[in-house]
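Got a structure here, written out as structure tokens. Questions coming.
Omission of a single protein chain aside, the complex is shown with its protein chains in their original locations.
Lettered A and B in written order, each chain numbered from 1.
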Amino acid sequence: MSAPESTYVIEGSTGPWELVIGLEVHAQVVSKAKLFSGASAEYGAEPNSQVSFVDAAFPGMLPVINRECVAQAVRTGLGLKAEINLVSRFDRKNYFYADLPAGYQISQFAHPIVGKGVIEIELESGAIRPIGVTRLHLEQDAGKSMHDQHPSQSFIDLNRAGVALMEIVSEPDMRTPEEAGAYLRKLRTIMRYLGTCDGNMEEGSMRADVNVSVRKAGEPFRTRCEIKNVNSVRFVMQAIEAEARRQVEIWEAGGEVRQETRLYDPSRGETRSMRSKEDAHDYRYFPDPDLLPLVIEQEWVEELATHLPELPDAKKARFMSQYGLPAYDAGVLVMEQATADFYEAVARGRDGKIAANWMLGDFFAGLNRMGRGIEDSPVSAEGLGGLLDLLADATINGRIAKEVMEAMMETGETAAAIVEARGLRQVTDTGAIDGAVDQVLAANPDKLAEYKAGKEKLFGFFVGQVMKAMAGKGNPALVNEALKRKL
Amino acid sequence: MSSASAALDPAAVRRIARLARIRLADEDVAQLQSELGAILGWIEQLNEVDVSGVDPLASVGSATLTMREDVVTDGDQTEAVLANAPAHSGPFYTVPKVVE
Partner (left out) sequence: MTLEFTLATARDALRARRISARELTEAHLAAIDALEPELHAFITVTPEQALAQADAADAALGRGEGGPLTGLPVAIKDLFCTKGVRTTAASRILEPFVPPYESTVTANMLRDGAVFLGKTNLDEFAMGSSTTTSAFGATINPWQRRGANTQLVPGGSSGGSAAAVAAGMALASTGTDTGGSIRQPASFCGIVGMKPTYGRCSRFGVVAFASSLDQPGPFARTVEDTAILLGSMAGHDPKDSTSVNRPVPDYAAACRRGVRGLRIGIPREYHSDGMPAEIEALWTQGIAWLREAGAEIVDVSLPHTKYGLATYYIVAPAEASSNLARYDGVRFGLRVPANDLTDLYEETRAAGFGAEVRRRILIGTYVLSAGYYDAYYLKAQKVRALILRDFTDAFERVDALLTPTAPSAAFALGEKNDDPVQMYLNDVFTVPASIAGVPGISVPAGVDGDGLPLGLQVIGRHFDEETVFAVGSVLEQAAEFSAKPAIRMEAGR
């Protein structure tokens, strides 16, 4: 599918405005230790308990790079179908801030480890759009400042200082909030498949800086603003819309949008200028003299590539061809690795389409109702498979299966046990079915008359009544057959 | 480069002092302007050197970076980390309140 021209515009008094959106995502690398120190990178520890003297930039302390963090960046680059740069370099980005102990962040400015790549996003309409990835580089996270603990002081916790981040910069290729949302979700899915970032936006392990500008169709780019550290997909989409509207208002009032860093305030649904970042930016990047160039071997990259898991796009294509799934269903099933694995466990040796229908239908609905995820589902893949087997060999009918599924969710028991205990096997005894049919016809002489007078739609009514009389357990095909005979 | 030191006016001195987060007294500015101007003027002899085709050299160290294994070997020393702090509150460093 080719990329359709976006139809999303902001209608201003001077006509429609187009949005130009680029994202810089900071993704926390999954690793045990920090990028340049041996302190733990784990989330949620006591304040300043995971701090080495390197992280706190004590005099004479020096950085030593963590191999696994480099490997994770390479894996992510491979997952984004990007160029891997065998020679990259660390630079210092100099600025003063209370949670930046050294007064500089070690980052990769001029020579990132990963170059151009691409992420294919799928839109509501089913359209697929490629979004360019400009680069991915490794850098240190800063510490955490808490401004609301004390009337006159900010509190500084350096546990996060020095944790490895991947900064993934997109091209300004997105034109709608929906595309930005789809990009973030897709990027998160890819990294979670790779095990390189857990994508947990609430814990801050994935944060987005959003660059937004607006323009009239066909114009070159206008001034952009950067909205810092937005921490959910929904807020990213809201922030884009709010910021775009603000810029349209400024332009249309004859003003000039000022390039600046802004914050999104979800409670007010608006962005505001960040006072702390108002100082002119002059980061004075230069190569970090404590670190030599990072040189990696092509063989190592290839070794990492061989061990990559099947990625969502490939898995989706396989699900479509192997199990005959429609694109939408396959897309939903591959969104999370755990869901895809669960699905394959259910589908193995069974009808893939039926398995998908059940998972996407009653099973997900049940999980939703219980507020559970696939990881803590009370029904295992094996359990769901057992239910589908009873359906397939006609032990139960579809309607009973729904009831059994509900019971399985509640009790955690197997489908077979529930069917046995509750006597839910479907009735295939034609004598019993004929009896039920006779009983229903006798009880509804007026409907019978209408039917005979040509109101054939009433057939469904009779099927329903017969099934009801049989407590839902009648074999639907046999019930139909018997009714047809007797009507 | 020759124009660069000429650009070192009092405003430039104040700008770099601000970037470096060093407070200057008014009387320091004029003196620094002349001292820094003299140093920069002297440095400009590098203009004579033809560096066309020369790759910049950041470090003379041996060619490549050695890497550490991903093992937690450090941390769990909150007291030592805070021991030299001129101010702290419980396990936190403290600074004057920052408004974002």
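Some observations on this one:
FYI, contacts are C-beta pairs under 8 Å (C-beta built on N, C-alpha and C of every residue); 3 or more make two chains touch, one makes a residue touch a chain.
Just so we're clear, the structure is a prediction, and the values are computed from it rather than from any experiment.
Though it is not drawn, the left-out chain touches A, B in the full complex.
Contact with the chain not shown here comes from a single listed residue; of A:23, A:65 or A:184, that residue is A:65.
When the omitted chain is restored, the residue from A:9, A:41, A:56 or A:240 that touches it is A:56. Those residues of chain A that touch the chain absent from the view are 53, 56-65, 92, 94, 96, 98, 101-104, 152, 154, 156, 282, 284-286, 289-292.
Even with one chain removed from view, chain B keeps its contact list with that chain: residues 1, 4, 8, 12-13, 16-24, 32, 35-36, 38-40, 42-46, 48-49, 51, 54-62, 65-66, 68, 77, 80-81, 83-87, 93, 95-96, 98.
Throughout what follows, only the chains that are shown with their structure count from here on.
Computed centre separation for the pair chain A/chain B is 41 angstrom, with centres defined by C-alpha atoms. Chain B makes touch with chain A in their complex at residues 18-19, 21, 58-59, 61-78, 81-82, 89-100. Put simply, chain A touches chain B in their complex at residues 31-33, 37-40, 46-54, 56, 64-70, 89, 96, 98, 145-147, 149-158, 263, 274-276, 279, 282, 284, 286-287, 289, 291-295.
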